[in-house]
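What you see is the complex with one protein chain gone and the rest in place.
So, chain A:
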């Protein structure tokens, strides 16, 4: 793995952390005060900062740092995360996301915005509570609360120096002459804590020796008799003379980890006379590192091999080294016997606390996950699709050869069928993902538009864990974004108007996802003014969409907004007026096999309801026969099926026919004729009518010759080989191995309105 790959991982991780950050902030916004939520938010920013630092992404680091400092104030209860504080934090999360993207893909960020937010964050950390901005007047209950006792921000953001340590001159062949360098006298007296924390006197002395020329004296005066010796205590101290040009700081750095757990005196020896000192009536002995570098690190045996230097100093050194060794070895080897009392002293309370913590940890840890390439999953899904088809074909041929269906083969096949279905569901579940990421993106969009329009908006999301196929999720973001923009821009009123209408100044947009009969239903509701039907109607007349005297129901008027090029806003605003109308939203939802509806109450707001399939890989369909061809009609499009009676069929105009169903007339569409399977219309009485719902909520009765049954089919795209075929959505392979086309109901209905399917696309050839 190289650095580029790690960087890639870093950015993946950033995305996860950013999602975590946003969802945490939103929870806080909803009044959640769980410390773990604050911690998770803090960790997310902290992690991004840590990784960004490693890659030298300075812009990201400095912003994350300021953000983190402010979050730390929240974490330590010095700053109350009230609505105004969270507003700044949510914006900061957006900027952090922008900076991350810029770091990954290049490009620039809005520097003015990030500078502004850095100021706001610093102000928060400094205890300045923001006032609700004038642009968005806060409702009475959102009056900024004074924050009690906000401590000054932590000043020491780099409280300790990074370890600067160099071995460079340790191996240098030529040491500068002793006398030319300043000499320090160091008195080092470890406490037992030093060893308990995993530090080692020998290692410290080793490191010290690497700074220059060193002589060492061990004071063993404190060593008690053997029977009174506590093997875990510290009895030795050292007096060291060190000639080094690295300065006192370098010496302190060596003891950096240990300085709390030892007495340490460092003093500069002024001149030679003092250096040869009376306190140490002995010759300085060079400190020999080879002892330490050998394995085992320290042992009396190794030391004894050096007896050619036999001298009193040598003895002292031996003692020093082996004593240090003893201290650590004993410490490492001492097993439960030595520390039993301490162990038992561990209060039961802490054990209880630990098990509680462990339980909580287990709950929040979730189930382990693995990352899999989407390609692999898709390949599996494809294979399972083939398996389903194959199983269906096998079943069919067995049935044909075993008409009474009693053989064991038949029984086994039934089990196989069930298993296949289960495998299929499980495989689909791999692709299923919660809609949460898309929903989370929406909250940012709401914030941005609220800022642009000066409206005060609260987004409530429900059912974010509702799962749906990844493809559906990916394609959902765009239409949803547009609808949210639309809801805030057109749906909600300005705070003044809302207050005048007796509503709270803050508008609410509610985004809900739920499963309903094998589909996912996404609802977007606002509590705004609702559709202005007069205006919509006038606009439709102006645009020649409807006749001036057209008699339309409220529902029909509401649905006019889905017509191409329709926009009710008087002036095209920055936000919604980007040339994308609700018609585009509707088309993209339909392309996903979904439907969209609106219901609106004047003065109370509008509700958009989208219903989408859970997966784009399989479909529940009705298998029908049309002019000896087998077709599949998506079940979701069908409202009901009926056998028309001659008396219910009425001719209309030259070529049109209507069917009367419960006192209303519905245009009758002969699928065989529309698809050019036959030249003349079939007799409706001999066929079956499928009542389908189409664009704009209008109904059509599609005439087919016969219904074969209902079946779940695996969708196979035709477009790769046949390009787009008008009126046909896709194809599938049936149990008998034959290819059946899947009908594009909306296209058929549109064609029946006169926009006929291109004649050269005669489908008889394809079928």
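Assume contacts are C-beta pairs under 8 Å (C-beta built on N, C-alpha and C of every residue); 3 or more make two chains touch, one makes a residue touch a chain; residues count from 1.
The rule we apply is simple: contacts and distances are computed from a predicted model.
The UniProt record for the undisplayed chain lists the protein name "Response regulator", from the options "NADH-quinone oxidoreductase subunit J", "Oligopeptide ABC transporter, ATP-binding protein", "Response regulator" or "Sulfurtransferase-like selenium metabolism protein YedF".
When the omitted chain is restored, the residue from A:202, A:440 or A:732 that touches it is A:202. Touching the omitted chain from chain A are residues 1-3, 5-6, 9-10, 12-13, 39-40, 42-43, 46-47, 49-51, 53-54, 154, 156-160, 162-167, 195-200, 202-203, 207, 254, 256-257, 260, 292, 295, 297-298, 328, 331-332, 334-336, 339, 343, 346, 357-358, 361, 364-365.
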